[in-house]
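One chain of protein is taken out of this complex; the other chains stay put.
Right, subunit A next:
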């Protein structure tokens, strides 16, 4: 989907926001209303002088009309507005806000993410105080010592009969207990300080840390591709790479990243870049056809396509690249690579209408569906999904499935036949949806009738 094919839709949207009639805009831009109509329906390309003029009349930068505000940004803004602080946000004008103030909008979206991760940090920390066994044991030990000391000390201090032998005994006990108390307190302080040092990374969910690392690398790891000439991959390579990428991160994040990168290396060794690009040139970006051509599983082909270096490979068929979602048999997303126009939730499950979940019901059967996110202009995507068993077959238990979904944008004229889906229910405007888990925070939008 070339971006400039949607310029007309954005002009129309912007014009309607400003309450400008088509004829009026046409007159001010010095073109005929019918020509503007063709532009607004993306039937005529627009650029150069005319674009600049129309942008000026519509009071936006020309790039806002040609590039639009990304759906991911809009999604993040809607999420921010869905929170307890967002009641006063003008949700019907979110596109306008993101379009006119992209910098401020990005700041708001980033702040929203930061709030989410900090809230999770608070949860983790309060959990630690209640459930940390070492903390509980230290406190118990200290309280026991304090109890013994207090009891013995008050026997010595308060009036009452006490023989010199007992007196000596309690003096000794207090001496012992206070020594022990000092030791335990010192150990507790040391433990809390150590926990303090680590808390910066530990407080974030490990999945989030891994997502951040993968995103920064744009999901491409040449080091793992290079080793793919030989059939055997050294398991130490992904491990060392994970170790260096996850420096300063939590142990859990390191383990997760190692698992992701090991899989990447195995995939790359089995289906090297050269073989993949060759097959891609013959079959186009269809993972099912590519799987048949290369003799690999559909899920592996999907993973390889999603990790293609955007700069290294010429992809005329899919200029915007591929998004990827992987979920385990319980539906929990274990991997997500969003596209600008196909955002995926950072936490929690995705939209139940995603073919990803339908694939779990039809193990081994590849599914290909056109899907459509809510929003204007329509942004249809082709989604491929398949559920494949994990591990070798066993006689004593049923296979455990994992579903993989690959998404890639397609031309806008596919929109009419596409299955309407969403990101997640909170920020989805679609009414009458059987898959709805919770009410939407969005106002009703007549365009989004299911």
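One rule holds in what follows: contacts are C-beta pairs under 8 Å (C-beta built on N, C-alpha and C of every residue); 3 or more make two chains touch, one makes a residue touch a chain; residues count from 1.
Note that contacts and distances are computed from a predicted model.
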Quiz item: When you check the chain that is not on display against UniProt, which of "Monosaccharide ABC transporter membrane protein (CUT2 family)", "TatD DNase family protein", "Response regulator receiver domain-containing protein" or "Thiolase domain-containing protein" does it turn out to be?
Solution: "Response regulator receiver domain-containing protein"
Quiz item: Which residue from A:143, A:194 or A:281 sits in contact with the chain not drawn here?
Solution: A:143
Quiz item: Given the contact definition stated above, which residue among A:170, A:219 or A:264 touches the chain not shown here?
Solution: A:170
Self-check item: Residue touching the undisplayed chain, where the options are A:63, A:111, A:154 or A:218
Solution: A:154
Quiz item: In the whole complex, what residues of subunit A lie against the chain that is missing from view?
Solution: 136, 139-140, 143-144, 146-148, 150-152, 154-155, 158, 160-161, 166, 169-170, 173, 176-177
